[in-house]
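Here it is: the structure, laid out below.
Excluded from the complex is one protein chain; the other protein chains are retained at their positions.
What follows is subunit A.
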Amino acid sequence: MVFSVVIYYTFVSLQYSPEVQMAIESENSLLNIFIAGSVVLILFVAIFILYSNSFFTKKRKREVGLYSLLGLRKKTIGKMLFYENIIMGGIAIIIGVILGTILSKLFTMIVLRLLDTPVEVSFEVSIEAILNTIIVFMIISLFTSFNAYRLIYRFKLIELFRAEKEGEHAPRTSFIAAITSIILIGFSYWIGFQSPTSDVQLLVNLGLYLISIVVGTYLLFRFLTIYILRQLQKKKTIYYNGTNLVGISQLLYRINGNARTLTIIALLSAVTISAISVGYSFYYTNEKQAEKEAPFSYMHISLDESVDKHIEKTIQSDTEHPINGQIDIPVINLNGEVSNPLLQDYLEEGPIKIISENTYNEALRMLDRESNIQLSGNQTIGIQPLLTEYTSADYEEHTITLQLPNKEIELAFSSMLEDRIIPWNYPDFNIVVSNQLFSEIATQITPVTIKAYEVANEKSTKDTTVQIQKIASEDMQLTTFYNIYRKGLESGGLNLFILGFLGLVFLAATGSIIYFKQLTEAHDDRSRYEVLRKIGVSKKELNATIRKQIIFVFGLPLIIGIIHGIVILQIASNIFSVLIGMNLTIPIVITILVYFIIYLGYYFLTLTSVKNTVNN
(Lines give C-alpha, C1' and ligand atoms only; values in the text may rest on other atoms or scores of the structure.)
Protein backbone atom coordinates (compact mmCIF):
# COMPACT_ATOMS: atom_id res chain seq x y z
CA MET A 1 0.00 0.00 0.00
CA VAL A 2 2.76 2.41 0.96
CA PHE A 3 4.53 1.32 -2.17
CA SER A 4 1.49 2.09 -4.31
CA VAL A 5 1.03 5.51 -2.74
CA VAL A 6 4.68 6.37 -3.31
CA ILE A 7 4.46 5.43 -6.96
CA TYR A 8 1.24 7.22 -7.60
CA TYR A 9 2.22 10.34 -5.72
CA THR A 10 5.58 10.52 -7.45
CA PHE A 11 3.92 10.30 -10.80
CA VAL A 12 1.23 12.85 -10.07
CA SER A 13 3.59 15.33 -8.48
CA LEU A 14 5.72 15.11 -11.60
CA GLN A 15 2.71 16.08 -13.58
CA TYR A 16 2.28 19.19 -11.45
CA SER A 17 5.95 19.99 -11.15
CA PRO A 18 6.63 23.38 -12.76
CA GLU A 19 10.08 22.33 -13.94
CA VAL A 20 8.70 19.49 -16.00
CA GLN A 21 5.88 21.59 -17.32
CA MET A 22 8.25 24.34 -18.32
CA ALA A 23 10.71 22.01 -19.92
CA ILE A 24 8.12 20.78 -22.35
CA GLU A 25 7.31 23.22 -25.04
CA SER A 26 4.31 21.30 -26.34
CA GLU A 27 2.26 21.31 -23.21
CA ASN A 28 -0.95 19.80 -24.45
CA SER A 29 0.50 16.53 -25.55
CA LEU A 30 2.41 16.32 -22.30
CA LEU A 31 -0.71 16.69 -20.26
CA ASN A 32 -2.50 14.03 -22.27
CA ILE A 33 0.34 11.61 -21.86
CA PHE A 34 0.48 12.20 -18.14
CA ILE A 35 -3.26 11.81 -17.74
CA ALA A 36 -3.24 8.57 -19.72
CA GLY A 37 -0.33 7.39 -17.60
CA SER A 38 -2.08 8.16 -14.35
CA VAL A 39 -5.26 6.37 -15.44
CA VAL A 40 -3.25 3.24 -16.18
CA LEU A 41 -1.52 3.66 -12.86
CA ILE A 42 -4.75 4.02 -10.89
CA LEU A 43 -6.13 0.88 -12.49
CA PHE A 44 -2.99 -1.00 -11.81
CA VAL A 45 -2.53 0.23 -8.27
CA ALA A 46 -6.15 -0.62 -7.48
CA ILE A 47 -5.74 -4.16 -8.78
CA PHE A 48 -2.49 -4.58 -6.93
CA ILE A 49 -3.94 -3.37 -3.63
CA LEU A 50 -6.99 -5.57 -3.98
CA TYR A 51 -4.79 -8.53 -4.73
CA SER A 52 -2.49 -8.10 -1.76
CA ASN A 53 -5.52 -7.35 0.37
CA SER A 54 -7.15 -10.64 -0.49
CA PHE A 55 -3.84 -12.31 0.22
CA PHE A 56 -3.73 -10.89 3.74
CA THR A 57 -7.37 -11.57 4.52
CA LYS A 58 -6.85 -15.18 3.50
CA LYS A 59 -4.12 -15.37 6.08
CA ARG A 60 -6.33 -13.79 8.73
CA LYS A 61 -9.48 -15.81 8.25
CA ARG A 62 -8.51 -18.04 11.14
CA GLU A 63 -7.95 -15.11 13.45
CA VAL A 64 -11.33 -13.67 12.54
CA GLY A 65 -12.89 -17.07 13.10
CA LEU A 66 -11.34 -17.21 16.54
CA TYR A 67 -12.82 -13.81 17.50
CA SER A 68 -16.17 -15.07 16.40
CA LEU A 69 -15.72 -18.24 18.40
CA LEU A 70 -14.85 -16.23 21.48
CA GLY A 71 -18.25 -14.62 21.22
CA LEU A 72 -17.61 -11.28 19.56
CA ARG A 73 -20.56 -10.12 17.56
CA LYS A 74 -20.18 -10.06 13.83
CA LYS A 75 -20.85 -6.35 13.77
CA THR A 76 -18.07 -5.67 16.25
CA ILE A 77 -15.58 -7.77 14.32
CA GLY A 78 -16.61 -6.10 11.09
CA LYS A 79 -16.16 -2.66 12.61
CA MET A 80 -12.82 -3.65 14.05
CA LEU A 81 -11.55 -4.82 10.67
CA PHE A 82 -12.99 -1.75 8.99
CA TYR A 83 -11.28 0.71 11.34
CA GLU A 84 -8.07 -1.23 11.24
CA ASN A 85 -8.05 -1.06 7.48
CA ILE A 86 -8.88 2.66 7.42
CA ILE A 87 -6.14 3.49 9.91
CA MET A 88 -3.62 1.39 8.04
CA GLY A 89 -4.66 3.08 4.81
CA GLY A 90 -4.27 6.52 6.41
CA ILE A 91 -0.81 5.73 7.71
CA ALA A 92 0.16 4.31 4.33
CA ILE A 93 -0.98 7.50 2.60
CA ILE A 94 1.02 9.70 4.98
CA ILE A 95 4.20 7.64 4.70
CA GLY A 96 3.69 7.27 0.96
CA VAL A 97 3.39 11.01 0.42
CA ILE A 98 6.51 11.71 2.47
CA LEU A 99 8.57 9.11 0.61
CA GLY A 100 7.00 10.18 -2.66
CA THR A 101 8.07 13.78 -2.13
CA ILE A 102 11.66 12.67 -1.78
CA LEU A 103 11.44 10.33 -4.73
CA SER A 104 9.65 12.76 -7.00
CA LYS A 105 12.64 15.08 -6.92
CA LEU A 106 14.78 12.21 -8.07
CA PHE A 107 12.38 11.36 -10.85
CA THR A 108 12.07 14.98 -11.94
CA MET A 109 15.81 15.01 -12.36
CA ILE A 110 15.61 11.83 -14.42
CA VAL A 111 12.96 13.29 -16.71
CA LEU A 112 14.90 16.48 -17.24
CA ARG A 113 18.03 14.49 -17.85
CA LEU A 114 16.24 12.47 -20.51
CA LEU A 115 14.93 15.67 -22.07
CA ASP A 116 18.45 16.97 -22.04
CA THR A 117 17.51 20.16 -20.25
CA PRO A 118 19.82 21.45 -17.54
CA VAL A 119 17.49 22.93 -14.94
CA GLU A 120 18.03 23.30 -11.22
CA VAL A 121 15.35 21.25 -9.54
CA SER A 122 13.84 22.98 -6.58
CA PHE A 123 12.54 20.97 -3.69
CA GLU A 124 8.90 21.61 -3.23
CA VAL A 125 5.71 19.98 -2.17
CA SER A 126 2.87 20.12 -4.59
CA ILE A 127 -0.46 20.62 -2.85
CA GLU A 128 -2.42 19.54 -5.91
CA ALA A 129 -0.47 16.31 -6.16
CA ILE A 130 -1.04 15.55 -2.50
CA LEU A 131 -4.77 16.21 -2.78
CA ASN A 132 -5.00 14.11 -5.92
CA THR A 133 -3.19 11.23 -4.25
CA ILE A 134 -5.20 11.40 -1.04
CA ILE A 135 -8.52 11.38 -2.87
CA VAL A 136 -7.59 8.41 -5.06
CA PHE A 137 -6.28 6.37 -2.17
CA MET A 138 -9.08 7.26 0.21
CA ILE A 139 -11.46 5.77 -2.31
CA ILE A 140 -9.41 2.61 -2.72
CA SER A 141 -8.90 2.39 1.01
CA LEU A 142 -12.59 2.81 1.74
CA PHE A 143 -13.33 0.08 -0.72
CA THR A 144 -10.90 -2.41 0.83
CA SER A 145 -12.09 -1.46 4.32
CA PHE A 146 -15.63 -2.16 3.31
CA ASN A 147 -14.45 -5.46 1.91
CA ALA A 148 -12.79 -6.28 5.22
CA TYR A 149 -15.99 -5.37 7.02
CA ARG A 150 -17.91 -7.79 4.90
CA LEU A 151 -15.40 -10.60 5.42
CA ILE A 152 -17.11 -11.85 8.54
CA TYR A 153 -20.50 -11.82 6.83
CA ARG A 154 -19.34 -13.54 3.71
CA PHE A 155 -18.11 -16.76 5.26
CA LYS A 156 -19.48 -19.29 7.66
CA LEU A 157 -17.48 -19.84 10.80
CA ILE A 158 -16.39 -23.30 9.71
CA GLU A 159 -15.08 -21.93 6.43
CA LEU A 160 -12.97 -19.38 8.24
CA PHE A 161 -11.28 -22.14 10.17
CA ARG A 162 -10.77 -24.33 7.21
CA ALA A 163 -9.25 -21.53 5.15
CA GLU A 164 -5.65 -22.63 5.38
CA LYS A 165 -6.41 -26.27 4.90
CA GLU A 166 -8.08 -25.70 1.57
CA GLY A 167 -6.18 -28.37 -0.24
CA GLU A 168 -5.23 -28.22 -3.83
CA HIS A 169 -5.78 -31.59 -5.41
CA ALA A 170 -3.56 -33.26 -7.89
CA PRO A 171 -4.43 -31.58 -11.16
CA ARG A 172 -5.80 -33.28 -14.20
CA THR A 173 -4.63 -32.36 -17.62
CA SER A 174 -5.81 -32.93 -21.10
CA PHE A 175 -3.70 -33.37 -24.13
CA ILE A 176 -6.21 -31.48 -26.24
CA ALA A 177 -6.13 -28.43 -23.97
CA ALA A 178 -2.33 -28.52 -23.97
CA ILE A 179 -2.25 -28.57 -27.76
CA THR A 180 -4.95 -25.88 -27.91
CA SER A 181 -2.74 -23.56 -25.89
CA ILE A 182 0.07 -23.84 -28.42
CA ILE A 183 -2.32 -23.44 -31.33
CA LEU A 184 -3.91 -20.35 -29.75
CA ILE A 185 -0.57 -18.69 -29.09
CA GLY A 186 0.56 -19.55 -32.59
CA PHE A 187 -2.68 -18.13 -33.95
CA SER A 188 -2.20 -14.91 -31.98
CA TYR A 189 1.29 -14.51 -33.42
CA TRP A 190 0.02 -15.20 -36.90
CA ILE A 191 -2.77 -12.69 -36.62
CA GLY A 192 -0.38 -10.12 -35.21
CA PHE A 193 1.67 -10.28 -38.37
CA GLN A 194 -1.27 -9.92 -40.70
CA SER A 195 -1.31 -6.47 -42.16
CA PRO A 196 -4.88 -5.24 -41.85
CA THR A 197 -6.45 -3.54 -44.83
CA SER A 198 -8.82 -1.29 -42.91
CA ASP A 199 -9.25 0.26 -39.50
CA VAL A 200 -12.12 -2.05 -38.66
CA GLN A 201 -10.06 -5.05 -39.53
CA LEU A 202 -7.24 -3.69 -37.41
CA LEU A 203 -9.56 -3.54 -34.41
CA VAL A 204 -10.93 -7.01 -35.08
CA ASN A 205 -7.41 -8.37 -35.44
CA LEU A 206 -6.33 -6.63 -32.25
CA GLY A 207 -9.29 -8.10 -30.36
CA LEU A 208 -8.63 -11.59 -31.70
CA TYR A 209 -4.96 -11.18 -30.91
CA LEU A 210 -5.61 -10.17 -27.30
CA ILE A 211 -8.13 -12.91 -26.65
CA SER A 212 -6.08 -15.68 -28.18
CA ILE A 213 -2.85 -14.64 -26.49
CA VAL A 214 -4.45 -14.30 -23.04
CA VAL A 215 -6.42 -17.53 -23.28
CA GLY A 216 -3.52 -19.34 -24.92
CA THR A 217 -1.08 -18.28 -22.22
CA TYR A 218 -3.48 -19.28 -19.48
CA LEU A 219 -4.07 -22.68 -21.04
CA LEU A 220 -0.34 -23.05 -21.45
CA PHE A 221 0.25 -22.65 -17.74
CA ARG A 222 -2.90 -24.49 -16.76
CA PHE A 223 -2.52 -27.52 -18.99
CA LEU A 224 0.65 -27.66 -21.02
CA THR A 225 2.98 -27.32 -18.02
CA ILE A 226 1.01 -29.99 -16.19
CA TYR A 227 1.13 -32.16 -19.24
CA ILE A 228 4.90 -31.81 -19.48
CA LEU A 229 5.36 -32.47 -15.78
CA ARG A 230 3.12 -35.54 -16.07
CA GLN A 231 5.24 -36.82 -18.93
CA LEU A 232 8.31 -36.29 -16.76
CA GLN A 233 6.60 -38.28 -14.04
CA LYS A 234 6.23 -41.19 -16.40
CA LYS A 235 9.95 -41.25 -17.05
CA LYS A 236 10.84 -43.31 -14.02
CA THR A 237 14.57 -42.83 -14.39
CA ILE A 238 14.13 -39.08 -14.02
CA TYR A 239 11.18 -39.02 -11.67
CA TYR A 240 12.47 -41.62 -9.22
CA ASN A 241 15.81 -39.93 -9.04
CA GLY A 242 16.49 -38.21 -5.74
CA THR A 243 14.58 -35.08 -4.92
CA ASN A 244 13.02 -34.88 -8.39
CA LEU A 245 10.21 -36.95 -6.96
CA VAL A 246 9.47 -34.25 -4.43
CA GLY A 247 10.14 -31.27 -6.70
CA ILE A 248 8.05 -32.38 -9.64
CA SER A 249 5.09 -33.51 -7.57
CA GLN A 250 5.22 -30.32 -5.54
CA LEU A 251 5.15 -28.20 -8.70
CA LEU A 252 2.31 -30.24 -10.14
CA TYR A 253 0.34 -29.85 -6.98
CA ARG A 254 0.83 -26.11 -6.92
CA ILE A 255 0.37 -25.24 -10.53
CA ASN A 256 -3.40 -25.29 -10.43
CA GLY A 257 -3.53 -22.40 -8.03
CA ASN A 258 -0.63 -20.68 -9.72
CA ALA A 259 -1.80 -20.83 -13.32
CA ARG A 260 -3.59 -17.49 -13.08
CA THR A 261 -0.70 -15.75 -11.34
CA LEU A 262 1.84 -17.10 -13.81
CA THR A 263 -0.34 -15.99 -16.71
CA ILE A 264 -0.61 -12.48 -15.29
CA ILE A 265 3.11 -12.34 -14.73
CA ALA A 266 3.95 -13.59 -18.21
CA LEU A 267 1.59 -11.10 -19.83
CA LEU A 268 2.71 -8.20 -17.66
CA SER A 269 6.32 -9.05 -18.44
CA ALA A 270 5.50 -9.08 -22.13
CA VAL A 271 3.77 -5.71 -21.93
CA THR A 272 6.53 -4.20 -19.83
CA ILE A 273 9.32 -5.42 -22.06
CA SER A 274 7.65 -4.32 -25.25
CA ALA A 275 6.52 -0.97 -23.83
CA ILE A 276 9.94 -0.04 -22.52
CA SER A 277 11.58 -1.29 -25.69
CA VAL A 278 9.31 0.84 -27.86
CA GLY A 279 9.88 3.89 -25.65
CA TYR A 280 13.59 3.30 -25.55
CA SER A 281 13.71 2.74 -29.31
CA PHE A 282 12.04 6.07 -29.97
CA TYR A 283 14.56 7.75 -27.74
CA TYR A 284 17.47 5.73 -29.01
CA THR A 285 16.73 6.27 -32.68
CA ASN A 286 15.82 9.93 -32.30
CA GLU A 287 19.15 11.35 -33.37
CA LYS A 288 19.43 9.10 -36.41
CA GLN A 289 15.87 9.82 -37.30
CA ALA A 290 16.46 13.57 -37.00
CA GLU A 291 19.57 13.30 -39.15
CA LYS A 292 17.58 11.59 -41.84
CA GLU A 293 14.78 14.07 -41.70
CA ALA A 294 17.07 17.09 -41.61
CA PRO A 295 20.44 16.06 -43.06
CA PHE A 296 21.92 19.54 -42.53
CA SER A 297 21.83 21.82 -39.52
CA TYR A 298 19.90 24.51 -41.41
CA MET A 299 18.23 24.20 -44.78
CA HIS A 300 15.97 26.56 -46.61
CA ILE A 301 14.81 27.31 -50.14
CA SER A 302 16.46 30.33 -51.66
CA LEU A 303 13.82 32.88 -52.67
CA ASP A 304 15.33 36.27 -52.02
CA GLU A 305 19.02 37.05 -52.08
CA SER A 306 18.98 39.65 -49.31
CA VAL A 307 17.14 37.30 -46.94
CA ASP A 308 19.62 34.55 -47.85
CA LYS A 309 22.50 36.88 -46.95
CA HIS A 310 20.82 37.83 -43.68
CA ILE A 311 20.46 34.20 -42.73
CA GLU A 312 24.04 33.44 -43.70
CA LYS A 313 25.29 36.30 -41.53
CA THR A 314 23.22 35.14 -38.61
CA ILE A 315 24.67 31.65 -38.86
CA GLN A 316 28.20 32.98 -39.26
CA SER A 317 27.86 35.21 -36.22
CA ASP A 318 27.11 32.20 -34.00
CA THR A 319 30.70 31.57 -32.92
CA GLU A 320 29.82 28.66 -30.71
CA HIS A 321 28.68 26.72 -33.72
CA PRO A 322 31.21 27.34 -36.51
CA ILE A 323 30.13 26.37 -40.01
CA ASN A 324 31.68 23.10 -41.17
CA GLY A 325 30.25 23.25 -44.61
CA GLN A 326 27.91 25.20 -46.77
CA ILE A 327 26.37 24.12 -50.04
CA ASP A 328 23.72 25.14 -52.51
CA ILE A 329 21.67 22.19 -53.65
CA PRO A 330 19.82 22.70 -56.92
CA VAL A 331 16.73 20.49 -57.09
CA ILE A 332 14.44 20.00 -60.05
CA ASN A 333 10.84 19.10 -59.37
CA LEU A 334 9.25 17.05 -62.13
CA ASN A 335 6.24 14.84 -62.54
CA GLY A 336 6.77 11.31 -63.73
CA GLU A 337 5.89 7.66 -63.45
CA VAL A 338 7.75 4.65 -62.11
CA SER A 339 7.47 1.24 -63.72
CA ASN A 340 7.39 -0.53 -60.34
CA PRO A 341 3.75 -0.34 -59.14
CA LEU A 342 4.92 -0.46 -55.51
CA LEU A 343 6.92 2.72 -55.92
CA GLN A 344 4.26 4.29 -58.09
CA ASP A 345 1.75 3.78 -55.26
CA TYR A 346 4.00 5.72 -52.98
CA LEU A 347 4.74 8.43 -55.48
CA GLU A 348 1.13 8.97 -56.56
CA GLU A 349 0.86 12.42 -58.16
CA GLY A 350 3.61 14.22 -56.34
CA PRO A 351 6.70 15.60 -57.93
CA ILE A 352 9.95 13.71 -58.20
CA LYS A 353 12.96 15.60 -56.85
CA ILE A 354 16.02 15.39 -59.01
CA ILE A 355 19.56 16.04 -57.83
CA SER A 356 22.78 15.90 -59.82
CA GLU A 357 25.53 13.41 -59.03
CA ASN A 358 28.07 16.11 -58.24
CA THR A 359 25.85 17.85 -55.74
CA TYR A 360 25.00 14.56 -54.11
CA ASN A 361 28.63 13.52 -53.75
CA GLU A 362 29.72 16.89 -52.50
CA ALA A 363 26.88 17.25 -49.99
CA LEU A 364 27.53 13.83 -48.53
CA ARG A 365 31.25 14.51 -48.20
CA MET A 366 30.34 17.64 -46.30
CA LEU A 367 28.37 15.44 -43.89
CA ASP A 368 31.48 13.29 -43.42
CA ARG A 369 30.10 10.40 -45.39
CA GLU A 370 31.75 8.59 -48.26
CA SER A 371 30.06 9.04 -51.57
CA ASN A 372 31.42 8.66 -55.02
CA ILE A 373 28.65 7.80 -57.39
CA GLN A 374 29.18 8.11 -61.09
CA LEU A 375 26.36 8.00 -63.55
CA SER A 376 26.20 8.27 -67.29
CA GLY A 377 23.53 8.58 -69.91
CA ASN A 378 20.10 7.53 -68.76
CA GLN A 379 21.26 5.91 -65.54
CA THR A 380 19.71 7.03 -62.28
CA ILE A 381 19.87 6.13 -58.59
CA GLY A 382 16.92 6.28 -56.24
CA ILE A 383 17.17 7.46 -52.64
CA GLN A 384 15.20 5.52 -50.08
CA PRO A 385 12.13 7.52 -49.10
CA LEU A 386 11.94 8.17 -45.35
CA LEU A 387 9.65 5.86 -43.32
CA THR A 388 9.72 3.14 -45.93
CA GLU A 389 11.50 -0.16 -46.18
CA TYR A 390 12.16 -0.19 -49.93
CA THR A 391 15.34 -1.90 -50.95
CA SER A 392 17.60 -1.75 -53.98
CA ALA A 393 15.67 -4.71 -55.40
CA ASP A 394 12.56 -2.54 -55.66
CA TYR A 395 14.46 -0.15 -57.93
CA GLU A 396 16.79 -2.31 -59.92
CA GLU A 397 15.64 -3.17 -63.43
CA HIS A 398 12.82 -0.67 -63.18
CA THR A 399 12.55 2.56 -65.06
CA ILE A 400 11.25 6.02 -64.40
CA THR A 401 9.61 8.22 -67.01
CA LEU A 402 10.04 11.96 -66.50
CA GLN A 403 7.65 14.41 -68.13
CA LEU A 404 9.54 17.36 -69.50
CA PRO A 405 7.50 20.21 -71.01
CA ASN A 406 8.09 19.06 -74.58
CA LYS A 407 9.01 15.40 -74.30
CA GLU A 408 9.26 12.35 -72.04
CA ILE A 409 12.55 10.74 -71.08
CA GLU A 410 13.00 7.29 -69.65
CA LEU A 411 15.70 6.57 -67.08
CA ALA A 412 16.86 3.20 -65.78
CA PHE A 413 17.45 2.67 -62.04
CA SER A 414 20.81 1.13 -61.29
CA SER A 415 20.38 0.95 -57.49
CA MET A 416 19.06 2.64 -54.35
CA LEU A 417 20.95 4.53 -51.64
CA GLU A 418 19.93 5.35 -48.07
CA ASP A 419 21.81 8.60 -47.49
CA ARG A 420 19.63 11.65 -47.86
CA ILE A 421 20.69 15.21 -48.46
CA ILE A 422 17.49 17.23 -48.71
CA PRO A 423 14.81 17.70 -46.04
CA TRP A 424 11.83 15.44 -45.77
CA ASN A 425 8.77 16.47 -47.69
CA TYR A 426 6.01 14.14 -48.83
CA PRO A 427 6.22 12.42 -51.28
CA ASP A 428 9.82 11.83 -50.44
CA PHE A 429 10.88 10.54 -53.81
CA ASN A 430 14.40 11.66 -54.74
CA ILE A 431 16.58 10.49 -57.58
CA VAL A 432 20.15 11.28 -58.59
CA VAL A 433 21.04 11.74 -62.25
CA SER A 434 24.28 12.41 -64.17
CA ASN A 435 25.62 15.98 -64.31
CA GLN A 436 25.07 16.12 -68.02
CA LEU A 437 21.44 15.05 -67.86
CA PHE A 438 20.80 17.40 -64.95
CA SER A 439 22.05 20.45 -66.86
CA GLU A 440 20.07 19.34 -69.89
CA ILE A 441 16.84 19.25 -67.90
CA ALA A 442 17.82 22.46 -66.14
CA THR A 443 17.72 24.32 -69.42
CA GLN A 444 14.02 23.59 -69.64
CA ILE A 445 13.00 23.82 -65.99
CA THR A 446 14.68 26.14 -63.54
CA PRO A 447 15.93 24.28 -60.49
CA VAL A 448 15.02 25.36 -56.99
CA THR A 449 18.07 26.09 -54.86
CA ILE A 450 18.18 24.74 -51.36
CA LYS A 451 20.74 26.45 -49.18
CA ALA A 452 22.26 24.05 -46.66
CA TYR A 453 24.59 24.76 -43.74
CA GLU A 454 26.25 22.17 -41.53
CA VAL A 455 27.57 23.51 -38.21
CA ALA A 456 29.41 22.02 -35.27
CA ASN A 457 27.41 20.92 -32.18
CA GLU A 458 24.18 21.16 -34.09
CA LYS A 459 22.19 19.76 -31.14
CA SER A 460 22.47 23.00 -29.18
CA THR A 461 21.69 25.57 -31.86
CA LYS A 462 18.52 26.76 -30.19
CA ASP A 463 19.29 30.52 -30.22
CA THR A 464 20.33 30.72 -33.86
CA THR A 465 17.39 28.56 -34.86
CA VAL A 466 15.00 30.96 -33.15
CA GLN A 467 16.65 33.93 -34.83
CA ILE A 468 16.50 32.41 -38.30
CA GLN A 469 12.91 31.41 -37.79
CA LYS A 470 12.11 35.11 -37.35
CA ILE A 471 13.87 36.02 -40.59
CA ALA A 472 12.66 33.21 -42.82
CA SER A 473 9.23 33.28 -44.42
CA GLU A 474 6.90 30.29 -44.52
CA ASP A 475 7.57 29.68 -48.22
CA MET A 476 11.25 29.15 -47.60
CA GLN A 477 10.46 25.85 -45.86
CA LEU A 478 13.13 26.30 -43.23
CA THR A 479 14.21 22.97 -41.76
CA THR A 480 16.57 22.92 -38.82
CA PHE A 481 18.13 19.92 -37.24
CA TYR A 482 17.61 21.43 -33.79
CA ASN A 483 13.84 21.68 -34.10
CA ILE A 484 13.40 18.16 -35.36
CA TYR A 485 15.85 16.68 -32.92
CA ARG A 486 14.26 18.56 -30.05
CA LYS A 487 10.75 17.51 -30.98
CA GLY A 488 11.80 13.87 -31.15
CA LEU A 489 13.70 14.15 -27.92
CA GLU A 490 10.75 15.62 -26.09
CA SER A 491 8.26 13.02 -27.16
CA GLY A 492 10.83 10.24 -27.08
CA GLY A 493 12.21 11.18 -23.69
CA LEU A 494 8.78 11.55 -22.21
CA ASN A 495 7.55 8.33 -23.75
CA LEU A 496 10.57 6.57 -22.42
CA PHE A 497 10.02 8.02 -18.99
CA ILE A 498 6.35 7.20 -18.77
CA LEU A 499 6.66 3.77 -20.32
CA GLY A 500 9.73 3.10 -18.22
CA PHE A 501 7.98 4.28 -15.10
CA LEU A 502 4.94 2.13 -15.75
CA GLY A 503 7.21 -0.74 -16.66
CA LEU A 504 9.05 -0.36 -13.40
CA VAL A 505 5.75 -0.39 -11.55
CA PHE A 506 4.64 -3.54 -13.38
CA LEU A 507 7.95 -5.17 -12.71
CA ALA A 508 7.85 -4.29 -9.04
CA ALA A 509 4.31 -5.60 -8.84
CA THR A 510 4.95 -8.85 -10.67
CA GLY A 511 8.00 -9.43 -8.52
CA SER A 512 6.01 -8.77 -5.36
CA ILE A 513 3.21 -11.06 -6.46
CA ILE A 514 5.55 -13.98 -7.00
CA TYR A 515 7.38 -13.16 -3.80
CA PHE A 516 4.22 -13.16 -1.69
CA LYS A 517 2.87 -16.24 -3.36
CA GLN A 518 6.06 -18.23 -2.95
CA LEU A 519 6.37 -17.18 0.66
CA THR A 520 2.84 -18.28 1.53
CA GLU A 521 3.46 -21.55 -0.18
CA ALA A 522 6.73 -22.00 1.65
CA HIS A 523 4.79 -21.46 4.83
CA ASP A 524 2.38 -24.22 3.89
CA ASP A 525 5.20 -26.47 2.76
CA ARG A 526 7.17 -26.25 5.97
CA SER A 527 5.68 -29.42 7.39
CA ARG A 528 6.50 -31.27 4.17
CA TYR A 529 10.11 -30.23 4.26
CA GLU A 530 10.20 -31.14 7.93
CA VAL A 531 9.17 -34.69 7.01
CA LEU A 532 11.83 -34.83 4.35
CA ARG A 533 14.46 -33.71 6.82
CA LYS A 534 13.45 -36.46 9.19
CA ILE A 535 13.54 -39.07 6.45
CA GLY A 536 17.09 -38.12 5.74
CA VAL A 537 17.23 -35.42 3.11
CA SER A 538 20.19 -33.17 3.75
CA LYS A 539 19.89 -29.43 3.92
CA LYS A 540 21.84 -29.13 0.71
CA GLU A 541 19.46 -31.38 -1.18
CA LEU A 542 16.46 -29.57 0.27
CA ASN A 543 17.82 -26.22 -0.81
CA ALA A 544 18.54 -27.61 -4.24
CA THR A 545 14.96 -28.75 -4.74
CA ILE A 546 13.63 -25.45 -3.42
CA ARG A 547 15.88 -23.63 -5.84
CA LYS A 548 14.72 -25.75 -8.76
CA GLN A 549 11.08 -25.11 -7.96
CA ILE A 550 11.56 -21.37 -7.65
CA ILE A 551 13.55 -21.26 -10.86
CA PHE A 552 10.65 -22.99 -12.54
CA VAL A 553 8.09 -20.56 -11.15
CA PHE A 554 10.22 -17.54 -12.01
CA GLY A 555 11.72 -18.74 -15.24
CA LEU A 556 8.67 -20.02 -17.07
CA PRO A 557 6.66 -16.79 -17.09
CA LEU A 558 9.81 -14.81 -17.84
CA ILE A 559 10.61 -16.90 -20.90
CA ILE A 560 7.03 -16.80 -22.14
CA GLY A 561 6.91 -13.07 -21.38
CA ILE A 562 10.08 -12.38 -23.33
CA ILE A 563 8.89 -14.39 -26.32
CA HIS A 564 5.52 -12.63 -26.28
CA GLY A 565 7.28 -9.30 -25.84
CA ILE A 566 9.55 -9.83 -28.82
CA VAL A 567 6.62 -10.80 -31.00
CA ILE A 568 4.64 -7.78 -29.83
CA LEU A 569 7.63 -5.62 -30.72
CA GLN A 570 7.79 -7.08 -34.20
CA ILE A 571 4.12 -6.29 -34.60
CA ALA A 572 4.56 -2.82 -33.15
CA SER A 573 7.38 -2.01 -35.52
CA ASN A 574 4.97 -2.77 -38.35
CA ILE A 575 2.37 -0.41 -36.94
CA PHE A 576 4.43 2.56 -35.81
CA SER A 577 5.71 4.10 -38.98
CA VAL A 578 8.58 5.82 -37.18
CA LEU A 579 10.04 2.47 -36.20
CA ILE A 580 9.96 1.14 -39.73
CA GLY A 581 13.40 0.60 -41.09
CA MET A 582 15.07 1.12 -37.72
CA ASN A 583 17.34 -1.47 -36.24
CA LEU A 584 15.86 -2.06 -32.81
CA THR A 585 18.06 -4.93 -31.71
CA ILE A 586 20.20 -2.88 -29.36
CA PRO A 587 17.39 -1.13 -27.46
CA ILE A 588 15.46 -4.41 -27.19
CA VAL A 589 18.45 -6.35 -25.92
CA ILE A 590 19.26 -3.65 -23.38
CA THR A 591 15.67 -3.52 -22.17
CA ILE A 592 15.42 -7.28 -21.77
CA LEU A 593 18.76 -7.37 -20.02
CA VAL A 594 17.76 -4.70 -17.53
CA TYR A 595 14.43 -6.40 -16.97
CA PHE A 596 16.18 -9.70 -16.47
CA ILE A 597 18.63 -8.29 -13.93
CA ILE A 598 15.90 -6.72 -11.79
CA TYR A 599 13.87 -9.89 -12.08
CA LEU A 600 16.92 -11.86 -10.99
CA GLY A 601 17.12 -9.67 -7.90
CA TYR A 602 13.57 -10.69 -7.03
CA TYR A 603 14.49 -14.30 -7.60
CA PHE A 604 17.34 -14.18 -5.12
CA LEU A 605 15.25 -12.27 -2.60
CA THR A 606 12.51 -14.89 -2.86
CA LEU A 607 14.94 -17.78 -2.71
CA THR A 608 16.54 -16.49 0.48
CA SER A 609 13.22 -15.79 2.16
CA VAL A 610 11.78 -19.17 1.22
CA LYS A 611 14.90 -20.96 2.43
CA ASN A 612 14.71 -19.11 5.72
CA THR A 613 11.06 -19.95 6.12
CA VAL A 614 11.60 -23.60 5.40
CA ASN A 615 14.76 -24.08 7.41
CA ASN A 616 13.43 -22.50 10.57
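As a working rule, a contact is a pair of C-beta atoms (placed from the backbone, for glycine too) under 8 Å apart; a residue touches a chain by one contact, two chains touch by 3 or more; residues count from 1.
By definition in this document, contacts and distances are computed from a predicted model.
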UniProt protein name of the chain not shown, from "Rieske domain-containing protein", "Carbon starvation CstA family protein", "ABC transport system ATP-binding protein" or "Integral membrane protein": "ABC transport system ATP-binding protein"
Chain not shown: contacting residue from A:Thr225, A:Thr243 or A:Asn340: A:Thr243
Hidden-chain contact residue, picked from the options A:Phe34, A:Tyr189, A:Tyr209 or A:Tyr253: A:Tyr253
Interface with the unshown chain - residue positions in subunit A: 167, 169-170, 236-237, 240-246, 249-250, 252-253, 527-528, 530-541
